[in-house]
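Heads up, one of the protein chains got dropped from this complex, but the rest are sitting where they should.
For subunit A:
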Amino acid sequence: MNIVVCVKQVPDTESPRKLKSDDNTLDRAAADGVINELDEYAIEEALLLKEAHGGEVTVLTMGPDKATDSIRKALAMGADKAVHLVDDALAGSDALGTSYAIQQVLGRTGFDLVILGAESTDARTGMLAAMLAERLGVPQLSLANKVEIDGSSITVQRITDYGYDKVEASLPAVVSVVEKINEPRYPSFKGIMAAKKKPVEKLGVADAGIDADKVGLAGAATEVVDFADAPPREKGQIVTDEGDGGAKIAEFLASKKFV
């Protein structure tokens, strides 16, 4: 089975994250880059599926040069090879442009299964899986917390507010995963050494057959028009219990739609 995992390098959520004031895009140089957390679960799931069913796991990353750190980590965890789509023309791409660019690369690598995290911790649009499936013309199985493969059919448990749905489709397909799905492994030192010898193919926009007009900031269909710092957290509300404390708390929770 040919499994492709889409891995995005994002600013470390532990470090301060900033937008650039000149073009309202993320300042990727300002913070340390790490693998988007949900993508680590996607990598782990791909490795588990490979261990159970055989095949090959390819890491696909679109991002600047320093995203190679994330690629090396994914390879050290056990992925077999990587494709790094890197080109200045891609900077500022929105979800639509990104899904188009990744579709073009997937056309080259081929795939039976594409796995990715359900959203990234930076842009948090959570739209890539759906856009990608639509562009590729294959089924999308979203928010999976369990994946099973039987021949050419795939079944996932899709988490919902009330439990889970069981969703079935035939391969090839796109699956997005949530953090309940597994426990990502650590790389090992042997994995780090092995990663040095694994192939990493670097592609530019032209190599991948991507129309440069459809990607990057200029090709984006959406625009961040303004941004502001998050307001400081407001003081909490203190409920004094005068015999009706329980009711007041229930009222508060209801007002926030928790109950």
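Just so it is clear, a contact is a pair of C-beta atoms (placed from the backbone, for glycine too) under 8 Å apart; a residue touches a chain by one contact, two chains touch by 3 or more; residues count from 1.
Methods note: contacts and distances are computed from a predicted model.
Per UniProt, the protein behind the absent chain is "Acyl-CoA dehydrogenase"; the candidates were "DNA polymerase III subunit delta", "Aspartyl/glutamyl-tRNA(Asn/Gln) amidotransferase subunit C", "assimilatory sulfite reductase (ferredoxin)" or "Acyl-CoA dehydrogenase".
Among the residues A:Arg124, A:Lys196 or A:Lys256, only A:Lys196 touches the chain that is left out of the figure. The residue from A:Val10, A:Leu26, A:Leu60 or A:Ala76 that touches the chain not shown here is A:Ala76.
In the complete complex, the hidden chain is touched by one of A:Thr13, A:Ser170 or A:Ser188, namely A:Ser188.
Mapped onto subunit A, the footprint of the missing chain covers residues 72-73, 76, 186-190, 192-193, 195-196.
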